[in-house]
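Please see the structure below; I have some questions.
Apart from one protein chain that is not included, each protein chain of the complex appears where it belongs.
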Amino acid sequence: MKKIKWSKTTGKNTMTYGLVILAYVVLQLFGAAGLMSSSLKGMLIPICAYVAMAISLNLTVGVLGELSLGHAGFMSVGAFCGTSTAILLQNAVPSAPLRLAISLVMGALFAAVVGFLIGIPVLRLRGDYLAIVTLAFGEIIKSIFNNLYLGVDSHGLHVSLLSDRTNLAEGGSLIIGGPMGIGGIQKIATFTAGFVLIMVTLVVVFNLVNSRAGRAIMAIRDNRIAAESIGLNITKYKMMAFVTSAALAGAAGALFAMNYSTVVANKFDFNTSILVLVFVVLGGQGNMLGSIIAAAALTILPEALREYADYRMLVYAIILILVMLATNNPTLKSWLDRLKSGRRKAKEAI
Amino acid sequence: MFPKLVPVPSKNMIPERDIDKPLVLECINLGITFGGLQAVENLDLAMGQTEITGLIGPNGAGKTTVFNLLTKVYQPTTGTILLNGKDIQGMDTAHVNREGIARTFQNIRLFSDLTVEENVKVGMDAQMHYNMLSSLLRLPGYWKEEKAAHERALELLSIFNMADLAGVKAGSLPYGAQRRLEIIRALATNPRLLLLDEPAAGMNPSETAELMENIRKIRDTFQIAILLIEHDMNLVMNICEGICVLNFGRVIAKGTPSEIQANPAVIEAYLGKKKEA
Partner (left out) sequence: MTFLNFLISGISLGSIYAIIALGYTMVYGIAKMLNFAHGDVIMVGAYICFYAISRFELPPLVGILLAMIVCMLLGIIIERLAYKPLRSAPSLAVLITAIGVSYFLQNAALLLWTPNPKVFPSVVGDGKVELFGGQLTISHVTIVTIVACVAIMIFLTVFTESTKMGKAMRACSEDKGAAQLMGINVNATISITFAIGSGLAAIAGALLCSAYPTLIPTTGSMPGIKAFTAAVFGGIGSIPGALLGGLLLGVIEIFAKAYISTQLSDAIVFAVLIIVLLVKPAGLLGKQIREKV
């Protein structure tokens, strides 16, 4: 009953898991030996969050084959809902790791619900229109969180939009303060939690892709009309990929937020969506290991090359254009393929 | 060589051996207009459960449109389609497939980034039942069904001797193999009626001969009906039991291969001056 076959994909997936575990162990050892600079230490959790974001966006872009320009919106939902949960549970759940885990799950759940609601209209569209609508939803989510007030007092939760009309009773406190976001967050996110999140994200994505649902999703990507002709429920499978992607982004957002003392809606804007898209594009659409490496490298490099910080976004833009030209222009592509096969032949000759 | 055709209620003929079984397909007065153009008009067609029927006609006669009507890519403007006696009105393409019609395409539509085996397995989706949780946690249900699907896929591929290509990307297959894979993928959905849109297009004579054998073999093994569009008259006349000739969206003749070859209207409209076919 065990092995169906040790295919190429299985090998690559195992390698991805292995490299992530190796990276975690090495970084932990470095940390224990005191070999890690404090600036790198401070970046470990954001790196984990961005890696998880990149993997989850790659599910939409690489596997489902649709461009989402509002992925930061799901991160935002996860960040706000996750952090609010953590604050609400501060006394009820004294164990920080448990509280963190519950918060990540809540972040993922809320993002999944939002992903489902957004998915109903979005997934009826295709191509450019779908992309622009995800962008629109990302901006709408940002506007809403910028104007959302959430408070808690002895009577329970109070929500209001646009202005603070929560009218909290004595002893109540405001959790989300509109444009001020959430303040006074306990920084309970840890590197280990980030590592676990990446592993869970990978398991979810890999196991989804290598199942009947994954096959169906990729079939729809490759040829929608043929997919319909063999009886696939297009909406169901697209929704499955989209909601999973949203949920994973939500968990990543919750982790990200709980590494800082405050979180504001403007942190999760269009630029963040594009940043994650750069990770996915550079790492290769559908290539999860590529996303991980690209996300980690492009988060560390700008810190390492601080004096060139001004050029960072410019370089990202150039990366986007060049990668697209190199992988999609027929002339350049065949040239690159020849280069690759030439190298392989040279290797075989040795 | 060919069975005698006997009449059925909708002004049609089906092979004698299928007469006691319900019709797999019955189209009554089927028609569609695009803008002002009547692409298909008054089409009556019935098929027995194990019949091989040819749909022929000059380019632009509306043959592929008939396939698109049967699979609900287009919604008919008039008429009824009964599949195993059930009206398929209101169903979409995917639903029609689950009810029993599978098809191939004139311009090949494979899932080119998936492997050959995955292309076949994805066709079995409606027969698989494990849910998302089983796949995420790799529960026993996942392993059991995946193993069965793998075996079934290899079995289907071996019809066309393609089992050893299982791990190859579908997009990198040669043209003829892509056409064959499309047929296998359609078969994987367990259809009652298989629609083949120019299966022999681009094949050389020996490949065509092999295809003919395989089409018969598929009918005999799976006991299904096959409706095919084809320009290769040799293939059509050799394997089809009934033939329906379309011209300008209308049926101009129906009958056995020998009747069609002798029909003056067909010769005029379709075969032109070349009578040998």
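Should a chain be cited, it is by its letter among A and B, assigned in written order, with residues numbered from 1 in that chain.
One rule holds for everything that comes next: a contact is a pair of C-beta atoms (placed from the backbone, for glycine too) under 8 Å apart; a residue touches a chain by one contact, two chains touch by 3 or more.
Because the structure is a prediction, the values reported are computed rather than measured.
Undergrad: Please identify which residue in A:Met43, A:Ala136 or A:Met180 touches the non-displayed chain.
TA: A:Ala136
Undergrad: Among A:Met43, A:Val113 or A:Ile144, which residue is in contact with the omitted chain in the full complex?
TA: The missing chain is touched by A:Ile144.
Undergrad: One chain is left out of this view; which of A:Asn167, A:Thr192 or A:Asn329 touches it in the full complex?
TA: The one listed residue touching the chain not shown is A:Asn329.
Undergrad: Which positions on chain A touch the chain that was left off?
TA: 61, 65-67, 69, 121, 124-125, 127-129, 131-133, 135-137, 139-140, 143-144, 146-147, 162, 225, 270, 274, 277, 281, 310-311, 313-314, 316-321, 324-325, 327-332
Operating definition for what follows: only the chains that are shown with their structure count from here on.
Undergrad: Which integer distance in Å separates the CA centroid of chain A from that of chain B?
TA: Spacing between the chain centres: roughly 43 Å.
Undergrad: Would you pull the chain B residues touching chain A in the complex into a rising list?
TA: 71, 73, 92-95, 97-98, 102-103, 105, 109-114, 118-119, 121-123, 125-126, 128, 130, 132, 135-138, 140, 142-147, 149-150, 167, 185-186, 188-189
Undergrad: In the complex, go through chain A and note every residue touching chain B.
TA: Against chain B, chain A makes touches at 1-2, 4-5, 7-8, 203-204, 207-208, 210-216, 218-219, 221-223, 225-234, 240.
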